[in-house]
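A single protein chain has been removed from this complex, and every other one stays in its place.
Chain naming follows the written order as A, B, C, D and E, and within any one chain the residues start at number 1.
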Amino acid sequence: MQRIAVIPGSFDPVTLGHLDVIGRTCHLFDETHVLVVHNPAKSAMLPFADRVRLLEESIEEAGLNEVAASGGGKIVVASWSVGLLVDYVTEVGAQVLVKGIRSSNDVTYETPMAIVNRNLAGVETMMIVTDPAHTHVSSSLVRQVASLAGDVSPYVPPAVARFLK
Amino acid sequence: MQRIAVIPGSFDPVTLGHLDVIGRTCHLFDETHVLVVHNPAKSAMLPFADRVRLLEESIEEAGLNEVAASGGGKIVVASWSVGLLVDYVTEVGAQVLVKGIRSSNDVTYETPMAIVNRNLAGVETMMIVTDPAHTHVSSSLVRQVASLAGDVSPYVPPAVARFLK
Amino acid sequence: MQRIAVIPGSFDPVTLGHLDVIGRTCHLFDETHVLVVHNPAKSAMLPFADRVRLLEESIEEAGLNEVAASGGGKIVVASWSVGLLVDYVTEVGAQVLVKGIRSSNDVTYETPMAIVNRNLAGVETMMIVTDPAHTHVSSSLVRQVASLAGDVSPYVPPAVARFLK
Amino acid sequence: MQRIAVIPGSFDPVTLGHLDVIGRTCHLFDETHVLVVHNPAKSAMLPFADRVRLLEESIEEAGLNEVAASGGGKIVVASWSVGLLVDYVTEVGAQVLVKGIRSSNDVTYETPMAIVNRNLAGVETMMIVTDPAHTHVSSSLVRQVASLAGDVSPYVPPAVARFLK
Amino acid sequence: MQRIAVIPGSFDPVTLGHLDVIGRTCHLFDETHVLVVHNPAKSAMLPFADRVRLLEESIEEAGLNEVAASGGGKIVVASWSVGLLVDYVTEVGAQVLVKGIRSSNDVTYETPMAIVNRNLAGVETMMIVTDPAHTHVSSSLVRQVASLAGDVSPYVPPAVARFLK
Partner (left out) sequence: MQRIAVIPGSFDPVTLGHLDVIGRTCHLFDETHVLVVHNPAKSAMLPFADRVRLLEESIEEAGLNEVAASGGGKIVVASWSVGLLVDYVTEVGAQVLVKGIRSSNDVTYETPMAIVNRNLAGVETMMIVTDPAHTHVSSSLVRQVASLAGDVSPYVPPAVARFLK
């Protein structure tokens, strides 16, 4: 039986924290789908297509495809812009959503979603603690620092740092 | 590649919350080891051997072996009383520890352990949110109600309720 | 002396969590006023009048008027769209505000309001823990699932589920 | 119908925070029972009988009986040393437990108990936020300061300060 | 060596909680800069210039300049509307940012900023617990009460109360 996990997110932009979660998940499953989700309720800094492309580039540059292969797995980057997240999960036959968590606040935020996604489609959510070095890194922090012309390179992969310049 | 998860705990005694976590994990991996860990720093209500036996009986009675099989997996009940948890994990070739979490406090408690276990043996910890119906159930609550001769049957599997009477 | 409690909220829409809190409060006081409050700072999904009507219908269908009567109490549905909440409380001679809480985050949010309302009008706020089965249910979650055409029936009373279809 | 509330605690010793909660509860119900509960699992600083007596004296000196009377209520000081708290609640026909909360941590601690007490005896638990001036005051803090011969008078009623000297 | 601290904020408007933090910080450093920061992402209730002026007036009326002098320090009120906060810190040669915290939620919010500011400019952030009497007071609460024509005088300095009338 194929073990398939989905890591959903806005990735606006992808951060070192995201890459950390992808890297620690991708060798645990046969397929790890990293899914850029369009949230109509939030206005994004980066266009949807750029977010997908920067995610692909960053995974490639960070050597995560090799990490996945070392555990007999592979990474699939995909995007989803219409309907419920669980529709994608069902379509690709995944059993698990994986979410990186940085603080207990993230858990309070993710828990209702986890329960709803289980109700809607029987999919489980597993939370994985991000590396302490990235605990403070979030896309919104990157957007804030970038909007004030501060240096974002300690928080994002090189591809994103280049793009934001 | 075999996907193996370990769910460690004191199981003093096993609760409906534990069974819920086991049931939702066991069909996601090829093997799910439920591991009764001896913690020399805590005095237990139930003898170690009884905890293991009640866990086995409860998994059987709850039909969780069938749940595991439905996902191509199986459940192994084991115990560990000497040394570090990660030594067991390494010995059986597991890649993941799974912990049920009920509140953000549980996460604050589990996070340092998760990081240490990753440092010590490269093992990841995944947290799974317990069913809301069991959010308030803990072994310590069961021990407290039992010590006051209250009815514990809403919180534990039938095998444990029978044993505690 | 009449014991009167007020349960304020946006009820956009009323959820099973709200009904749970109303049901567990209404038999403890002589009168329980469920008050739909207009918050000019938030844009609502449902028109104010519909929120009031769906609340009345849901309380009726759930048999909560009978629950109130069993404790010698009654439920009053009302609405308030101008000025401070405590003005309503004073007007009807209530002594207590009752708020359902689902997590410690809710408490952090409600505490400053509770203190301000005590300062402004001497009214106390009592918090009641929602049933664990509804811990994850919130109006905002219902609005989110509804906006993506997901099934909201596990979270709302039948009257709301019919209306949202 | 008589509205009866119970405020349980160890009161080892009673603090200004406790008196604040009693004062704000006692005029909301027909009877407010302040119940000194013996917890066999905790070793106490003060003998059980002293805790009861200091509680009675402090309520008297703080004029809380008058506060209760102003709302048509009265305060009953009682003690309970055998069995479950809910047995007392049932015996006196109370409908509600009232707990003072100082922080979101208190809520995380009280929530499982609240649910268990509802399961065991249908009694509801209402939480009331302590006055911010007493947020940091706890019996354990008083015991700690007292054990180091520090001045506890800012945290306890005069009767307790006299006794601890 | 000059010990210089910066207390940044929106001060929209300055509250008694802010004054409390300023008063407890200003005698600990040789200079304490209270910095009104313009946040382009938030729309403010009061014009920038009024916020600065009310802050100066309130510090004067509360006698905080004398408090600072008692510890060999002085207070500087300043404003910053372009670029990163740390640019101001570097410009005036400050070593520390001081933030008042009211709850553990404030800490969760301030922590990523603290780490980013250390990364960007080597500046440390120290958090100081506000007086319990002001734990519930925030500018957003003041704005909310003011928008409903409630009495804000228990939460703000007299200069602000006069201005808001």
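List of remarks:
In this text, a contact is a pair of C-beta atoms (placed from the backbone, for glycine too) under 8 Å apart; a residue touches a chain by one contact, two chains touch by 3 or more.
Model, not experiment: these values are computed from the prediction.
Listed by label, the shown chains that the missing chain touches in the whole complex are A, B, D, E. Residue E:104 is the one among E:104, E:138 or E:153 that touches the chain not shown. Where chain A meets the omitted chain, the residues involved are 103-104, 132-136. On the side of chain E, the interface with the absent chain consists of residues 1, 3, 24-25, 27-29, 71-72, 95-96, 98, 101, 104-105, 107-108, 110-111, 114-115, 124-129, 132, using the contact rule stated above. Touch with the hidden chain on the side of chain D covers residues 103-105, 136-138, 141, 144-145, 147-151, 154.
The rule is short, and it goes like this: only the chains that are shown with their structure count from here on.
Contact with chain A and chain E alike is made by C. The interface of A-E is repeated, with over half of its contact pairs matching by residue number, by C-E among B-C, D-E or C-E.
Note: centroid distance chain A to chain B, computed from Cα atoms, is 28 Å. Our note on geometry: chain A versus chain D, Cα centroid distance of 48 Å, whole angstroms. In chain E, the residues that touch at least two other chains are 103-105, 136.
Every pair of chains in contact is given here: A-B, A-C, A-E, B-C, B-D, C-D, C-E, D-E.
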